[in-house]
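Data first, discussion second: the structure below is written as structure tokens.
All protein chains but one are shown in place.
Presenting chain A:
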Amino acid sequence: MKATVLKIALATGLMAGVATGAVAQKKDVTIGVSIPAATHGWTGGVVYHAQETAKQLEKGYPGLKVIVKTSPDGAAQANAIDDLMSQKVDALVVLPFNSDELTNPMREVKKSGTFVTIVDRGLKDPSIQDIYVAGNNPEFGRVAGKYFVDNLKQGNVVVFRGIPTVIDEERVTNFEKALEGSGVKVIDKQYANWNRDDAFKVMQDYLAKHPKIDAVWASDDDMALGVLEAIRQAKREDIKFVLGGAGMKDMVKRVMDGDKMIPADVSYPPSMISTAMGVTAAHFYTNAPMRGTYVLDAQLITKDNAKEHYFPNSPF
């Protein structure tokens, strides 16, 4: 009984959402944003940038309303999307937990006439998304690999993997591809779960196992911090540098300050949510065509451009 009442309420909400969709030309636009809750550093950054961008966009486009909702897991995100639809949004910007899970709910959203923007993890059926803003994981691995080839030229490298996922697999295989034919050799690979403590332990073991390590691809800034502490404890001088990834503010700061062990970083910016929100808002307020796929580069952060990647107020 209760469930039926809820369903009716939801259905009315959805219909109302369709109705306002038609009024979008009057520049009264509502954009819903559904993102994962801040459960680790990178998603913490996503939440921060989403909230900052919401404020900026509302200021820049009069009549625009942006509603940001965070969810702790995939199922909760599906509910949050229902809630947003009942608030009559004209467009929905979603960074899905799991693209498989969300494909069907998003198909329903699309059917109701809402403009759909997907970020980072693409849906199974690409015809659902009007805009797709993608981070580039293969490129993330390639850029890192190229850095080792250009700067180390020759030597032994140990690799830290994250959590066994497609993201991790794409990064690592392309890293190794980029090394092919060069003098840089991967002598060991282990999972450290994008976790500082695990990376610390694995690095201690690497140091015990390998008498000569020339450089470390930590592949993530959290893991890089654990690695640095283990190297410091062992007092080993053979390691020339550690390359992290993602663009955590502490690490970008070290690149900016010219830390010898951290000469560079590879970006995988949580601010890609801002790109998606900006493009979505522009779709409603400008005549420029916006539909399509945007692939963001994984950029090499060096001392020269570190300033552009440094957000002191972000939690990440």
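To be clear about the criterion, contacts are C-beta pairs under 8 Å (C-beta built on N, C-alpha and C of every residue); 3 or more make two chains touch, one makes a residue touch a chain; residues count from 1.
Assume contacts and distances are computed from a predicted model.
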Legend entry - Hidden chain of the complex, named as in its UniProt record, picked from "Class I SAM-dependent methyltransferase", "Fumarate reductase flavoprotein subunit", "ABC transporter permease" or "Isoquinoline 1-oxidoreductase subunit alpha": "ABC transporter permease"
Legend entry - Hidden-chain contact residue, picked from the options A:146, A:201 or A:240: A:201
Inset, instruction - Using the definition of touch stated at the top, determine which of A:98, A:154, A:173 or A:233 touches the missing chain. - result: A:233
Legend entry - Given A:150, A:250 or A:308, the one touching the chain that is not displayed: A:250
Legend entry - Footprint left on chain A by the chain that the document does not show: 37-41, 43-45, 47-48, 161, 164, 189-191, 193-197, 200-202, 204-206, 208-209, 222, 225-226, 229, 233-234, 248, 250, 314-316
